[in-house]
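One protein chain omitted, others in place.
== subunit A ==
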């Protein structure tokens, strides 16, 4: 395992995000978007071969598909049918871990994928909608990827529309505990965080090379729990970079973070 000296920030984020799935055992890993999908694929090919994955259409795979157009000789490694209705059976059984990129994440870990500003009846910006996130967030672990860490995403107050449940005691359903909610990692272009601070406060886990804790706090509109010396996010190994390149032959990862910066900054 040789640590790479030359890698992009996107590749650093993929490796950091893949750690979210490392100890999951046999669950369906769903990475929504290029970096989360590559993170799940990398985990399945390295740290957790027991992971399950779909082709984003209707089949469960024994081997993750590379992203984008594949050669005519590519044989997809189907192992079962997994149409959308069956996805819900899996989601509600809890045997899944999803990673996605919400537009807003508030201090409770509640997220918004639906509507911004204005009123709910006439929002200033209509986005995707609640999609499956209310069900995901109450049923199984979820992680987030944020390509641009700023105070519009990690915003003041509560999300304009709460499409996934978080650690907000005011919204906790009767008979439930905040410990029933399982938000795992938040990987951004600056750092890795989780909700492991006191009373489920957001906590700094590692800083990407060249980034300071002060920069993370400046770009987060609520207090980030920082305790002790914060480690630097581990650089990818050459082996991990080779797998990422194989899973992303058209280099779509280069377009996921603005200007595709190098992994080491500052």
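Basically, contacts are C-beta pairs under 8 Å (C-beta built on N, C-alpha and C of every residue); 3 or more make two chains touch, one makes a residue touch a chain; residues count from 1.
By our rule, contacts and distances are computed from a predicted model.
Peer 1: Consult the UniProt record of the chain that does not appear here and report its protein name from "CoA transferase subunit A", "M48 family metalloprotease", "Hydrogenase (NiFe) small subunit HydA" or "Radical SAM protein".
Peer 2: Options "CoA transferase subunit A", "M48 family metalloprotease", "Hydrogenase (NiFe) small subunit HydA" or "Radical SAM protein" considered; the missing chain's recorded name is "CoA transferase subunit A".
Peer 1: So which of A:4, A:77 or A:130 would be touching the chain we can't see?
Peer 2: A:130
Peer 1: Who touches the missing chain here, A:162, A:186, A:216 or A:257?
Peer 2: Within the whole complex, the residue contacting the unshown chain is A:162.
Peer 1: In the complete complex, the non-displayed chain touches which residues of subunit A?
Peer 2: 55-59, 65, 68-70, 81, 83-85, 88, 91-92, 110, 114-115, 118-135, 137-139, 161-166, 168, 171-176, 181
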